[in-house]
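Have a look at the structure that comes next, please.
The other protein chains are all here in position, but one chain of the complex has been omitted.
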Amino acid sequence: MLSFIVNRVAHSLVVAWIISAIVFFGMYVVADPIDSFLPEDATAADEQAFIEAYNLDKPALVQYGSFLIRLVQGDLGISFNHGEPVLDLILDRLPATLELAVIALAFALLIGIPLGIFSGLNPRTKRSKATMFLTTIGYSVPNFWQGIVLILVFAVTLRLLPAGGRGDTATFLGAEWAFLTLDGWRHMALPVINLAIYKICMHTRLARSGTRETKTQEFMTFAKAKGIADQTLIRSHLLPNILIPIVTITGLEFGALIAFSTVTETVFSWPGLGKLLIDSIKLGDQPVVTAYLVLISFMFVTINLIVDVVYALIDPRIRYSAQG
Amino acid sequence: MSRLSNIAMAALASTTMLAAAQISHAADELNVAYYSAPLSADPYQGGGVPTSALGFNVYEGLFFNDGYTNLKPGLAESYEWLASNILQLNLRKGVKFHDGKPFTSRDVVYSLCRMMFARDGKLGIIGGSLRPIKDIKVLDDHTVQLITKEPYPYLRAKLFYTYVMPAHLADAPGEITWDLDNKCGVKSFASRAEIDNLDKAVGTGPYKLTGYKKGTGDAVLEGFNDYWGGAPNWKKVKVHAVSSSGARLAGLMAGDFDVIENPTTDEIKVLQKADDFMVTSAPSLRPIYLRITFGDAQADITGTNGKNPFEDKNVRLAVAHAIDRAAIVKRIMGGNATAANQISPRYMPGALEGAEDIAYDPEKAKDLLAKAGYPNGFGMTLYGTNDRYINDARVVQAIGQYLTRIGIKTKVEVMGKGIFNKRVRAKDMQVMLYGYGHTQGALIAVQRTLATPNKETGAGQRNRSNYSNAELDKLITAQLTGDEDKIAPFEKKALEFVRQEMPVIPLYYQHYTIAHKKGMSITERGDERLLFQNVHPAAK
Partner (left out) sequence: MTDSKIKDFFRDVIFGDPMTALGFVGVVLFLLVALFAPIIAPQNPYDLGAISIMDGQLAPGESLMDGTIAIFGTDEQGRDILSTIIYGLRISLFVAITASTIGTAIGIYLGLISAYYGGVVDSIVMRLVDVKMSFPGILLALMLLALMGQGVEKVILALIIGIWASKARVTRSAALGEIRKEYMRAAQLAGLSANQIILRYLLPNSIAPVIVMLPMIISGAIAAEATLSFLGVGVPITEPSLGMLIANGFDYLLTGYWWISILPGVVLVVLVLCINVVADRIREYANPALRHETM
């Protein structure tokens, strides 16, 4: 198990390194920070000072080298646009994205799995087929378009919920959270629905096909023949079996949720990490983009790692093969 | 035929307007939605207009201007040029900082010094405009002399942008002097962090900052009752930074906001029809024009045998006459722009008053093209940004239509401003949509973008067009080294030269637009900085 973890961590370092190099050199070639971030009436002296502050006069390789050295020391650099440490910016925005992703994921699990199991137990019924069709619609409608329609219906036409922004926040554990205020929930409703719909559909489908595949297996037929009650059957035989793929997917999907929040946050002007990324890409704020993507790749690999460990705990058979 | 859509529109409009203006705040509270977040409560920390706009409500300069470069007395009540390089300022008496302490000469020296050391206490990221100052003499508590190395006619204009901050909040036990090598004798200036957390966010302006959220940029201000210029209009002002225009509009309609900045052209059309809201639009300092890269033909030019057609003045004039400015202003900008006839916004002090309009005349344009040797036109790409000026990507496409119609087969390419700026530096785009105005007047803009680059004088610092003309350089130098009251004639000559030669092809001047509840009256500024003292509540 230990060597497995070490292996994965090494792997994540390689990925993060590749990403950082691509973004750093790519943005170095593509975007010009000086004219984009200095005020338009900046003087030559201002320009010189900006160049020196960010070492922009050094060759790209030297800049990248010092970026890596600082990165190892935990310093992600200073944003061109904000003039503040990138780490501060990211930590400022992280809670907004986290609360969105966690709540959306909770919805996906709480609604998706039961829905999937019931529709998988009776796949030929009308209700099950209708559920399936709805989920097909749900994941066919691109995320951003769902968002647009939600705004049009709930914010513009019905005027029930705000079209964007995060609303009031309250402080908890040293960070600002919207889920602690009523106004925050009002603002969060549409983005959470937007982010959750796709995941609900996906979990429903997974649970459904898992249920269908499992229930035809011999041990299920056997258990049923023994006269075990349906509820016990579901809880102690069906659930553990369909949970394995769901845990895998959920882990990966949590990473994808954070990634996909870029879209939702753009549509709803939700001030989270995704919006920070899109804004920074558009502005060419290279330090922010590089740092964000490096962190995301770390996070993604960490999540994968956790998934593998949980996986092993749920299903002991995997532990042996993971070592091999 | 359009009835169906009218019904749909009406239905949408009625549902959207219904709940509007129902919720109202306390009468003396103003809620403003900025289009972009102030990056800091310290106005020197970059971030462009929103940061400095917020700052101007809290801090004040030694001179004010009306947003159109006309200077008015500020914290300096009066002034006198004792020589071409000595400006004496008589400071206003009885001015108090938000913490109750009086404003004196020491605060002036400190504030100018802090501007030089505004970022991380290091010299000079944004203080460049004060570098010509050689020395500052304090005569008494309310009289200061600024001595420059050379005559510096724009000094007063620059002093609008020095935010006066209190010296007593800095760590400066001794005398504060203009000694840049020794940090002016200040141990440590008020830092950005101390201002952002409001410990030292203290100015003399009509509003004091009582809340600022780093990250989102939301701010709360309270009226400062001891303000020297009279009672503030509002007891409380809340600034919300909302980057999506749709969300700003929705907030206005829901009654969350009283004033929103920069509604889009399409939103303005809807708001103008609404009963509860109105739109106020002010011409801005920013001219939008087609900018040309001189010298070699770039890769996107075809059908000219490798020549750069824009080196020929006839081609530039042809392009100028090919474009229907009135149509672009009306159809694309929704009327919120002014057609251009010169590089300086025509309503600015110092602009050429009798200048002719540039006629929309496609036939003349074709003749000019033929005269230049391109009777069948040529091919080119028109470049532009999609995130920088109002409707920029749409304008680029519309201009593409007009050029294609006179035979210049035009492709259109738009990109984000980071990439665009890189290519501007690389000079590989022959013609692009660009806009550059300067808060100190059109001539400074010309000096920076069209004069031959000169590191010593700072001329041509933003000239990335290869344009170089000795005559224009002479006209510009003449006015930059004279006395403040003698620069106007030179300014006119230089602007006239640019109008005739057309090294850039003027299109229109962008307007700064805000939408607000009906009944309020607002005076806007051409420099796009909204002062809450200029927002007057609706009469009861």
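The first chain written gets the first letter, and so on, giving A and B; residue counts start at 1 in each chain.
In the analysis below, a residue touches a chain if its C-beta (ideal position, glycine included) is under 8 Å from a C-beta of that chain, and two chains touch if they have at least 3 such contacts.
Note that this is a predicted model, so its numbers are computed, not measured.
Asks: The chain left out here touches which displayed chains?
Replies: A, B
Asks: Which one, B:Ile133, B:Leu249 or B:Leu317, makes contact with the chain that was left out?
Replies: B:Leu249
Asks: Using the definition of touch stated at the top, determine which of A:Tyr64, A:Tyr139 or A:Phe179 touches the missing chain.
Replies: Per the contact definition at the top, the residue touching the missing chain is A:Tyr139.
Asks: For the full complex, which residue in B:Ser191, B:Thr280 or B:Gln401 touches the chain that was left out?
Replies: B:Gln401
Asks: Please identify which residue in A:Val102, A:Ala189, A:Ile278 or A:Val310 touches the non-displayed chain.
Replies: A:Ile278
Asks: Among B:Asp107, B:Glu267, B:Asp312 or B:Glu528, which one touches the chain that has been omitted from the display?
Replies: Considering all chains, including the one not shown, the answer is B:Glu267.
Asks: State which residues belonging to chain A touch the missing partner chain.
Replies: 11-12, 14-15, 18-19, 22-23, 26-27, 29-30, 122-123, 132-133, 136-137, 139-145, 148-149, 151-152, 156, 163, 209, 212-213, 215-216, 255-256, 258-260, 262-263, 266, 277-278, 281-282, 289, 293, 296-297, 300-301, 304
Asks: Write the list of chain B residues that the hidden chain touches.
Replies: Where chain B meets the chain not shown: residues 1-2, 4-6, 8-9, 12-13, 16, 245-246, 249-250, 264, 266-267, 269-270, 327-328, 331-332, 386-387, 393-394, 397-398, 400-401, 404-405, 410-416, 419.
In this section, only the chains that are shown with their structure count from here on.
Asks: Chain A to chain B: how many Å between their CA centres?
Replies: About 38 Å, centre to centre.
Asks: Of all residues in chain B, which touch chain A in the complex?
Replies: Interface residues on chain B, with respect to chain A: 12, 15-16, 18-19, 39-40, 45-48, 119, 122-129, 131, 192, 213-216, 240, 242-244, 246-247, 250-251, 254, 256, 387, 416-419, 421-422, 424-425, 436-440, 444, 448, 455, 458, 461-462.
Asks: Can you list the residues on chain A that touch chain B in the complex?
Replies: Within the complex, chain A contacts chain B at residues 30-47, 49-50, 53, 81-84, 89, 92-93, 151, 155-159, 162-166, 176, 268-269, 271, 279, 281-285.
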